[in-house]
Each structure stands twice: as C-alpha cells, then as structure tokens.
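Then we have chain A:
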Amino acid sequence: MLSALIVLPILGSLLLFLGLGGRKLAVALAGIPLVILLLLFANFDLQAGGLQWVQRWDWIPSIGLSYSLGLDGLSLLMVALNGLLTLIAVLTAEPEVKRPNLFYGCILLMSGSVNGAFVAQNLLLFFLFYELVLIPIYLLISIWGSPKRDYAAIKFLIYTAVSAIFLLGAFLALYWLGDPHSFELAEIRIASLRPAAQTLLLLALIVAFGIKMPLVPFHTWLPDAYGESSPPVAMLLGGVLSKLGTYGLFRFGLQLFPQAWADLGGILAWWGAIAVLSGALAAIAQKDIKRMVAYSSIGHMGYILLGMAAATPISLTGAMVQMVSHGLILALLFDLVGLVERKVGTRDLNVLNGLLNPLRGLPTVSALLILGGMASAGIPGLVGFVAEFLIFQGSYQDFPLPTLISICGTGLTAVYFVILLNRTCFGRLDNRTAYYPRVHGWERIPGLILTALIVWFGIQPMNLVKWPQPLAFTLSTQVAQAQTLILASAGNLAPVTLSGADPGNWETSRN
Partner candidate 1 sequence: MPDIVDIAVSAEGFSTLVTAVKAANLVDTLKSPGPFTVFAPTDAAFAKLPPGTITTLVQNIPQLTRILCYHVVPGRLKKADLAKYQSVGSVEGSPIDLTIEGDVFEVNNATVIQADIEADNGIIHVIDTVILMRPHWFWPIMNSALAASARG
Partner candidate 2 sequence: MSLNGLVTTAWLIPLYALVAWAGALIWSPGITRRTGPRPAGYLNALMTLVAFLHTVGALVAIWDQPAQVIRLPWLQVGDLVLELPLQVSSVTLGACAVVTGLNLVAQIYGFGYMEMDWGWARFFSLLGLFEGGMCALALCDSLFFSYVILEILTLGTYLLVGFWFNQSLVVTGARDAFLTKRIGDLLLLMGVIAIYPLTGSWEFEDLAAWAEAVQAGSATVDPTLIALVGLGLLAGPVGKCAQFPLHLWLDEAMEGPIPASILRNAVVVGTGAWVLIRLQPLYELSPTVLKVMLTIGSLTAVGGSLVALAQIDAKRALSYLASAYMGLIFVAVGTGHPQQAYQLLLTYAPAMALLVMAPGTVIWNSITQDLRYLGGLWSRRPISGLCFLTGMAGIIALPPFGSFWVLTDLWQQLAQSGQGLWAAVVLVTNAVTALGLTRVFGLIWGGKPQQMSERSPEVHWPMMLPMTVTMGVALHMPMILAVLGLIPALEGIPVAVMTGSSLTGIALGAWLYLQPQRRPVDWAFLADWQDLLANDFYTPKLYRASVVFVVRIISEITALFDRYVVDGLVNLTSLVVLAGGQVLKYTTSGQLQAYVLTIVVGVALLGWLIL
C-alpha cells in the first residue's frame, strides 16, 4: 500500500516523460493516490498509534540501505497533505503551460519522492528520496518560473546541497557512532553517545532541516524560490517541501535525540519566537504580494519550532497540526496570488487595487484571499487558529516569554495581511487598466477545495487533531523522561508533572 504511494506517481511521471497523456492524465495520476489515502485513513488504527503498514526489504545490505517503510499519524498527515496538494497543484497549473508533459511529470516525480521520504524508516532511504526531490524541483523552478528563476533555482540548489551535506554527515555519524551500526530508524540507539555528541549531531540535523524549512537565518533562498516559481510549484515548495524539514526534525531530531532536544529546548523556543517576529516584520516591508506570502511562511515555521521546543503533548500536537494547516493555507494563498498575477499582470502592492469589485474584479479570489489571510493570521473558526492556539497553550508554561512574543507575531501577521488585503482587494479599479479577464470556474476549484478544508478543520478540529495525537504523546513522554533524567542528574529531584502525557491514558480520558 505505502509503496503504491511512491511507485504510482513515479511511474506516472515516467509515462509523462515518455510523452504520453497530458493534463488529463496528470490529473488522473495525481488523483489516484488520494484513493489510497482514503483507504489509509479508513484503516488507520488510532488505538494502536505507532507505526503501521510496516514493510522492509534489504536493498543494498552492504551499505545498510533497506527499503523499509512505515506510517504513523504524522506520516499519514504528511502523505495526505502531499497527495492533496499535488492534485491541487496540477489543477492550479495553467492549461497552456509550456512543455506540459515535462511539467506534470516533474510534479508527479516530486510527489512520489516526497511520499517516499515521509514513509521511509531507513535513514539512507530517506536521504535518497530527500535528494531525489531536488531534481524535479530544480527543473520546476528553473524552467517555469518568473524572469529571475535561474538565480532562484541555483540559489535553492546550493542551499539544499549544503543541507544535504549536513544531513548525510549526521546520518553517517549516527551510523558509525550508534550501536548497533544501522541506518534503520527502529534500530538506532544513541544512549551510548555522550551528551555533547548528541547535541552536536542534533545541531547538524537542525541546520540540515532548518535550511529546508527554512528557519531564520537559513531562509534567504525562500523569498526567491517561492517568489520566482510558478504558483503550483510555489504551492508545493511551501506546502509540502518545507514540511520535509519539519518532518525531519520530528522524525530524526526530536524522536532520536529526546535528551539533547530537552537540553536545547529553551534555545529552540527563542529561536522559534525570533523566526516568528523576523518573518512577520520582513513581510510587512514587502511590496510584492507573492514575496509577502513567502515571508509569512518563515514566520509560521517559527510557531512549529516553538511547539516542538516545548514538547508538551499539546504543543507537539499543535505543531503537527500547524504543519498541515500551514500547508493548506499557504497553498491557498499561493493559488490566489497566482490567479491575481495571471489575471491582473502584476504582483505589485502599489499597483493592485479594488479586486473585490463583483463584476470587473476578481470577487471570489478576493473573498478567498481575505479568508486565507485571516486563517494565516490565526482568526478562530479557521484551521490556523486551532494549530496556533494548541502551540501557544502547550508552550506557555514551559516557555512563557517566547510564547507571548509569538502571540505578538500573530498580531504582526494580521498587520501585513491587512496591508495586502487593503491594497489588493479593497479600493477602486483603475478605469484605464482594469479590463482583466474573468476567472473561469475551474480556476476557482483548487481554492474552493482548500478553503473548505480550512474552514472544516477550523470548526471541527478533532477531525484533524486526532491523527497525530498518539505520536505527540509518545514523543513528549520521551522528552519528558529525558528531562527528568537531566533534572535528576542536576541533583534536582523534584518530580515533573506528566499529567496527560501518558500515551495509554489519553484515549480513555477522551470519553
């Protein structure tokens, strides 16, 4: 089942590369994984939590590479997000996109590889997929982007190459220092490592994945890459690719190094808060709506880091929900911004005006843009609030100050989205230029699907929250135990409250 998620899109991409099909085939190919996903959701055992559909096949035993897959709540959400956004991206693409087969092929190749990374349970396998993603992404940015796309693509590539070096280094170190030597996630034991070594390895991973997310200050590739690529690609970059980073941090940082994680918690929380603030502040100064949305992404990665740093069950759940929420909202925003650019011909805030006009403007796009912006700013009733609230509530007790700063960050998010909405949607159309083509029905579909999800999960958050909860509880227990150890070793024997952090308990207390 999991292999199908990887293999089908990749095979599909080969079909397209060979020149078969076109848009319709691409839509069909992007749709098939959703059926598999439905099956996964239907059969996912919430009670058991943990990894499911585990499979393993030793590929090249000599180097420890095995085709080893498995899926837990977080992977499930990420795979689902990837599947959904792939379809949305395909739907969002202009029908007259140049070299359609190559374009859709790249998207599918990317989608398959990302799925591979999300379900890989072998470090090398993860790395393989992690790197495989780069090829289609590089092509997608450099062939179909805005004028500065070459610059953006190369910059992206260099950054990710650095990320790869750090990642590979950390993985190799894990292999050599670990006991037994293994790339198998389930088999890695690092207890024997000295704390300093653990911290060092974790830092390497944070840098590696921090570039991918990206975290301030490794983020400067982002405005260019997001801003210069075409809307479907920006959607995938921001919605899915960045999640490879946060996912990696969860899977290989938090899960493998609970103790080092607990050590670094305070720093990470502040780091998150600073990311929130600087992303929001930089976004306020942007004059290009796409770059503004891109910068919003930086800030939102900060919330995830904050939630992870606190590592309470609530904050971890919040962080995982935020990964989905951010993916949905960012995809929606890029879709809409892309539509605005396609119809109006500019992304310049000083030029845009009056798009809410019901007859001559882009009323649906504007309405959804308002909704998307507000979701991003954390207005209740939308999924963004659920995620942010859980993060804040979960982190407040451990890290009150970074949490409060991050709350201020949501205020700043509101500031730049209001700037964006006021300039773009409100105001009057220019009588000399405002003869924009209409938005076709099919162009609205991706936005409407995403909006429906954003609203639905905002009103009925349990539908989203319940999937990653078991993992969040497990992880937070690990960190909490590690913390107890630290405290104990520091001679402070005060017991640490773990109320509700017992993974076995939460399911019963629900009723």
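Remarks
The rule is simple: a residue touches a chain if its C-beta (ideal position, glycine included) is under 8 Å from a C-beta of that chain, and two chains touch if they have at least 3 such contacts; residues count from 1.
How were these candidates chosen? In short, all candidates are chains of the complex that A comes from, given by their letters.
On a predicted model such as this, the values are computed, not experimentally measured, just so you know.
Going through 1 or 2, you find that the chain touching chain A in this complex is 2. On chain A, the positions that touch candidate 2 within their shared complex are 60, 63, 124, 127-128, 131, 134-135, 138-139, 142-143, 147-148, 150-151, 153-155, 157-158, 161, 164, 168, 217, 219-220, 278, 281-286, 313-314, 317-318, 354, 356-359, 363-364, 370, 374, 379-381, 385-386, 390, 392-393, 396-397, 400, 403-404, 407-408, 410-412, 414-415, 418-419, 422, 425-428, 461-462, 465, 469, 473, 499-501, 506, 509-510.
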